[in-house]
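Removed: one protein chain of the complex. Kept in place: all other protein chains.
Think of it as A, B and C in the order they're written, each chain with its own count starting at 1.
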Amino acid sequence: MGFSTIVYILLLLPLLGGLTNGLFGKHLPKQFSGALGTGVIFSAFLCVLMLFNHVNEPVQIDLCNILRFDSFSLEINFLIDQLSVWMSLIITGIGTLIHLFSMGYMKEDEGYYKFFTYLNLFIFAMLILVLGGNYFVLFFGWEGVGICSFLLIGFHYSDPVKGISNSLAARKAFVMNRIGDAGLIFALFMLLSTFGTLNFVDISERLSEGVSMHHLTVLGITLCLFLAATGKSAQIPLFTWLPDAMAGPTPVSALIHAATMVTAGIYLVARSNFLFELAPLTQDIVLYIGIATSLFAAFMALRQNDIKKVLAYSTVSQLGLMVVALGLGAYTVAIFHVTTHAFFKALLFLGSGSVIHGMHHEQDIRKMGGLKKVMPITHWTFLIGTLAISGFPLLSGFYSKDEIIGHLFDQNPVLYGVIMVSVLMTAIYMFRLYFLTFHGTFRGTQSTWEHVHESPWTMTLPLVILSVFSALGGLLNLPGLFFHEGAHWLSGYLHGAPGMHNIVHETPNFSTTLGLMAVASALSIGVLAWAYQNYVRRGSVAKSDEALNGWEKLSNRKLYWDEWYDWMVVKPIEWLGFQTNHTVEERGLKSGISGLGMLTGKAGNALRKLQNGYVSSYLSWMVIGMILLVVFYLLNGN
Amino acid sequence: MIATLITQILGALTIAAAMMVVLSKHPVRSVLYLVVTFFFISGLYIMMNAQFLAIVNLIVYAGAIMVLFLFVLMLLNLNKEAEPKTPTLSWVIASIAAGTLFIVFIAALKDIVLVTRPGDQVAVSNIGLVKNLGNTLFTKYVVPFEISSILFISAMVGAILLAKREKQTID
Amino acid sequence: MELILLPLLFGIVSFFIPGRWGRISSLLFAAISLVAVTVKLFYFQPDVKEYFVNNTGTYVLGMTFNMAIDGLGILMLGLSNLVIFLVALSNFNREEASKPSFNGLLFLMQFGLNGVFAAEDGILFYMFWELTLIPVFLMLYWYGAKENHKNLLTFFLYTLFGSLFMLLAILAWGAYTPSYDYNKLMYAAVPSQYVCWIFTGFLLAFAVKIPLFPFHTWQPPTYSTAPMAGTMLLSAIMLKMALFGMIKWMIPLSYSALKFWQLPVIILGIIGILYGAVIALRENNMRKVFAFASISHLGLIAAGIMIFSFDALMGSIIQMVNHSLIAVGLFLCADIATNRFGTSDLQQMGGLAKVAPRFGFWFAVTVLIALSVPLTAGFIGEFLLIKAVFEYQAVFGILAALTLVLGAVYMIRAYQMSSMGAPKITNVADLHWNEMLVLALVAVLAVFLGLYPNGIISLVKPSIQHMLENVQDTTNLIK
Partner (left out) sequence: MPTSTPINIDFYIILATLLFVIGAFGVMIRRNMIVLLMCIELMLNAVNLLMVAFSSYYNNADAQIFVFFIIVVAAAEATVGLSILILAYRQLRSIDISIFNKLKG
């Protein structure tokens, strides 16, 4: 089988699965449609594995031409290289596990088949996104995942209590993503007019041949691309949709809003590395945005009480960290962190899903506690996830974070300090979450406590698998410290992607790396000890909303960011809409038009008076007319 | 010379009679003055050797139409009813308008370039004689002439229909 | 020629077909003409103009009665027949469809539309142009909301007023040629001081019909009170007459006038985009939301036409077709929602997707098409248009692209308020088969054109290129 066949099968599998479920799912038994949904993704995963074994240099597969003009043409083609295959591996791999998890989680939901339809379509769109061989196809996938995300966030749109807020969250996500999409569209325009093509391979070749570009053009293109990335990857200023997106079912949060879709922005920038390398200013902007996002989101996560909201802000914060890596030009490191983050964040979300499932859809950690006895598997896997994200030594998060931090330290020690604050806060809120959920005494109602149960195997199996990967994921890209031969395997692997091999980064020297690792480990372990002391020994619990003091309130209310946006953007636009409708449209234009009509009427009324019905006056007018006519001719004649 | 004089006198009398038509308060007097005017105009026609028209003018206008007017006046017995007085303002406006109209017309007609004949004397020709005019009328203009009879018939029918006292058409 | 005359025959016949059979016969008639035009489209040679009437010798008062179609013409002809079919289909289970007068008017309308798209003679173009106004007016008058005859009068006078200037322009244009034949007009040596005025006359007529920003006030009230078929006809195909007229009649007229009006019209178009979108954000009448959305969409198309580069014109044409499809779909959905809830106020709607799942699904699909997501024709159209505007002037492009964002807001808002949330009504009828068929056809066509825009492009490419060359020729003659 050639590459192209595998790729087509790979793409068709989720599409067919989605279509089958969508068209016939209503009449299929739940078990079957769930198994079908999971099965196609797993088969797709196997396809990707086949690709993974064979790929060594970029292969472009042309499918068809969409639009052909003299000045440019738009094609559908796919690019199989290390980067796209690696991303596909994450998508289908994690996707399979999450599908499996969903089979248990969504068991009682009446929209079961619909859920799997959407999930499969999402995987399809995501694969299009990462496998696309040009920006145009990427845009197809880009919008596709946005739509699927919209559908899945608003999955319970008709819920009597939360239906409206769910649909509002979905709308917010879609609209904010649309802002980013507009950026991507402009990037496409500028790329088209600069290069005449949108193919990654062609553009990167042109650039490596040394095609000169105006620096403003590059700046524009990269800024537009980055705007798109901020939309999808929830960076400042477009991050506020992600926490709201937690309205969707938990597997959705795990798949879309932690592991795959939100990393599309990272992928986009990594894919466009050849452009970003030419725009140092953009890179700086990327760097600072990443640091700011990471810091603010971590701060906001400190006093969230919804188990999923904590994880959402943590996702934003981690994405910020990846963006920092991108800003430093360490694209492979960013992808490495994408990978490990996909492992442990999917694990954490699924773990929280298991908790929520066991607690009968209670998400407030203030009503949890002591769950480790009843949910042992969930507890242990969640612990691994927590340790991984907070950078506990030798777990996956430790390595990936450390590389980013190491690069940052090399470049700018001050920013290193700033980002360490974010890392510290990450450890704090994650341990707080963990201890409040699983330790201490149960704080919910008695009847709930009696029904809390461990989840079925379909849900725990993915947890176990993911916890293994979370623990060992660091092996993919070990620093040169341990094995000189096997070190930086992933970075080396990804160098095959277009443009990547041109980017050379010096890894920090031995002693610095060791020092930084020591600091990070110390931080993580220190926070663990403090949190244990605080939450388990002293039994601290999360305060109620009223009892929060100054900074806690700020954190809990997300720095009032949504309120700011509401006040600065939403309200003015709504005001504008209202005023335009009532003042300009109704009072201005419409009455202007009817004013013209009335003017005509008035003029007619005035002229009507002349028609007074008296023959003699008509005759007088006639005489006057005759006089004027003759005078006119006399004057004209001479 | 005498002919010129006669013509001028006829002209003056025509104007005077016409003025009386307009100015006399009594409608019957107006009618009578109009008849007089028509007689003078016929005289002018004769002076131009348009004999046929002179006769027709007398018979049709002075004879038929004016008698019709008189009949109507008498039929309706309108003599007693005094005509309401026209406001002075109307008089002034009408006079000004009429005066201006006159001046403008004169100004317009004065500049007519008379092409066919040198000199500006009205010639004495024989085309107005009954024989010549009849020739033209019954050869070149025979169709319009016949059509005019249709016009008369329709006018007759219309007049009868309008003037007939019938309940369903009136009130 | 049968394409033009068939609807006339159908229209006359429909007036005499009694109610019971009326809806079936009208559907049949519409299907026949649709099939006829599809066959024609299939075998069409886009390189040559196909003449129905080609009168080169004798003519009365300069009128030649010439009719012909080129690639653009057949496309528009197909579009009009398609829209008529969709209108007939979507009205199938409504009481209007059983009225002989309604069906008759529908086909008379089609006759006028086909004539407009095929006319090769200035006066003939004008006559057909006005002919379309009568059936739609009567349709709105007889079947629309009774209390809104005043709006209707505004609409009628407004459009009539606009086309008056077009008549003047055509007459003035024709004064410089022996006949009003299209080819003669194209090569007319109009003195350069008058050519701008002629252009302006056309522009006024088209601006009212499209409608461009300050001339649009007739549109939202008319749309919101008209019967569904009337709204569909107005927005799906009558507006296209104006856009078509811009491409075929106005642009080739003169290069200098085009340059003179280019910037103002583009600015008006951009203002229209934002204006319509911003109002639609807060509007609570569902039909008005879509009416303002229409203004927003058409502003972009008009701007694209005035840029008159090949790419921009292609984008405009694709977007014209797409807009016809989404107008049919959206107004059908709006009408269904309005019927089911008994009000068109979005605030009083909610949860329709739960109780009528098929409606929820197809409405969502239509909204997505209207948002011009990739894979639909709208995406290709908007992509080309915004690209053209962006390359013309970057700031305009950025403003125009706001339609992507604002469009998402108002469209999804309309969907969310009507269909999401807890159901506010129970026991409603879901989509009927004919309504579902309409929406499915719309979706299939939109996706087909989104994947295969090359079909449209190869069809209209020769005529557009010929026309662009014409623009140059006219310029040379003036100089």
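To be clear about the criterion, a contact is a pair of C-beta atoms (placed from the backbone, for glycine too) under 8 Å apart; a residue touches a chain by one contact, two chains touch by 3 or more.
Keep in mind it's a predicted model, so treat the numbers as computed, not measured.
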| said: Touch partners of the unshown chain, restricted to the chains that are shown, please. | reply: A, B
| request: Have a look at A:T5, A:T445 or A:Q611 and name the one touching the chain we're not showing. | output: A:Q611
| note | Hidden partner sits against chain B at residues 3-4, 6-8, 11, 14-15, 18-19, 21-22, 27, 30-31, 34, 37-38, 41, 44-50, 52-53, 56-57, 60-61, 64-65, 68-69, 72-73, 75-76, 78, 81, 83-84, 86, 90-91, 93-95, 97-99, 101-102, 105-106, 109-110, 114, 116-117, 120-125, 127-128, 132-133, 136-137, 140-141, 144, 148, 151-152, 154-156, 158-160, 162-163, 165, 170
| remark: For chain A, residues touching the missing partner are 607-616, 619-620, 623
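Keep in mind that, in the parts below, only the chains that are shown with their structure count from here on.
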| said: Per-chain Cα mean versus the mean over all protein Cα atoms: which chain has them closest together? | reply: C
| query | How far is the middle of chain A from the middle of chain B, if each middle is the mean of its Cα atoms, in Å? | reply | 100
| message | Centroid from C-alpha atoms only, then distance chain A to chain C, rounded to Å. What do you get? | response | 37
| Within the complex, which stretch of chain B touches chain A? | 90, 93-94, 97-98, 100-101, 104-105, 107-108, 111
| task | Over in the complex, which chain A residues touch chain B? Could you list them? | result | 616, 620, 623-624, 626-627, 630-631, 633-634, 637
| task | State the interface residues of chain C toward chain A in the complex, per the touch definition above. | result | 154, 157-158, 214, 216-218, 220, 275, 278-283, 310-311, 314, 351, 353-354, 368, 373-375, 380, 383-384, 386-387, 390-391, 397-398, 401-402, 404-405, 408-409, 412-413, 416, 419-423, 451-454, 457
